[in-house]
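All protein chains but one are shown at their positions in the complex.
Coming up: chain A.
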Amino acid sequence: MSEASPSPWPSPRARGEGNAADNGASLLPAMAGRRWPAGRMRGRFKDQGRQAAAKRVQFASPFLPYLFLAPQLAIIFVFFYWPSVQAIQSSFYLEDPFGFGSTFVGLTNYADVLKSTEYFGIARFTAIFTALVTFFALAIGLLLAVKADGVIRGNAAYKTLLIWVYAIAPPVAGLIGMMFFNQHIGPLVEFARWFGWDIKVGLDYFDTAFAMIVVAVWKQIPYNFIFFLSGLQGIPVSVREAAAIDCRSELRRFWTIILPLLAPTAFFLLIINVTYALFDTFGIIDVMVKDKAANNPITLVYKVYMDGFRGNDLGGSSAQSVILMLIVLVLTVFQFRFIERRVHYN
């Protein structure tokens, strides 16, 4: 991963699919059906000849492509659609945990969830958390990528060090974060005390939220860094040189030339980061609240887990996951309809 040649990085498309699959059932129905613009995305690479790859391939039998697709479709069906349908079904039932009897209750589970002010508090925190984590993870990742891209000597070492953190599993990241923010021994707590800020993670809502956001951002920066860096390296040198002749201000060149050319990468990362903040931060949150959410902030996914797996309330928890699926669906449609329009792939 530490080589600096232009394209050892996995293509965004391939990584994108892998990640969508990791990110759980609720995202997939929305993403699987969309066309990821393979041909269009590839167009931003220097190698113009490769655009020919977008040409249609002819199959001898019309069924052959479906046969090739079958394993992937089977996986999607078994692991994503089937559980989703089950979740939708059980959200209309009240069921005893052991499955002895279930009563059809219509929309009662949804009404109970939507009536709860607590649920809206968690939803509000989730929105703020997602926005902040996405913003800072993208901004810092981009900043580091731009700076690393400019480094000539020893750039491989720089890049390796920056990417390193990505290999840490979320619960481990949570544990490390927890140690930094530990009430008794945390170095960051000691540091903040110099400035008169007594951080109490696990006790104070705001402090815990702050710690969670810091750890979640820290964990995601390397991922964004990799993609931004590969995106930057895909920008033709001729374009950069031409821009450098026209404009002396590096900052201005960045805003008018580099950033628009990075837009496809940035858009892809936006979706991945939003999904990350909504779902993949579960491990971090679980470790940081130490199994006891108490008055600490949690996200909607964690609430689904608490009610379903710890509280054994299947109906209520299913209703919450259906609501979550709808939120992701709306978000994805919004992103593709309104933001993708501003992205130019060529």
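Quick notes on this one:
Here is the rule we go by: a contact is a pair of C-beta atoms (placed from the backbone, for glycine too) under 8 Å apart; a residue touches a chain by one contact, two chains touch by 3 or more; residues count from 1.
Here is the rule we go by: contacts and distances are computed from a predicted model.
As stated in its UniProt record, the chain not included in the shown complex is "sn-glycerol-3-phosphate-binding periplasmic protein UgpB", which appears among "Cell division protein FtsL", "sn-glycerol-3-phosphate-binding periplasmic protein UgpB", "Phenylacetate-CoA oxygenase subunit PaaC" or "Hydrogenase 4 subunit F". Looking at A:R124, A:K147, A:R193 or A:K290, the residue that reaches the missing chain in the full complex is A:K290. Among A:L203, A:A242, A:L259 or A:V333, the one in contact with the hidden chain is A:L203.
Residues 94-101, 103, 105, 112, 116, 118, 183-184, 200-205, 290-296, 306-307, 309-313, 315-316 of chain A touch the missing chain (whole complex, contact as defined above).
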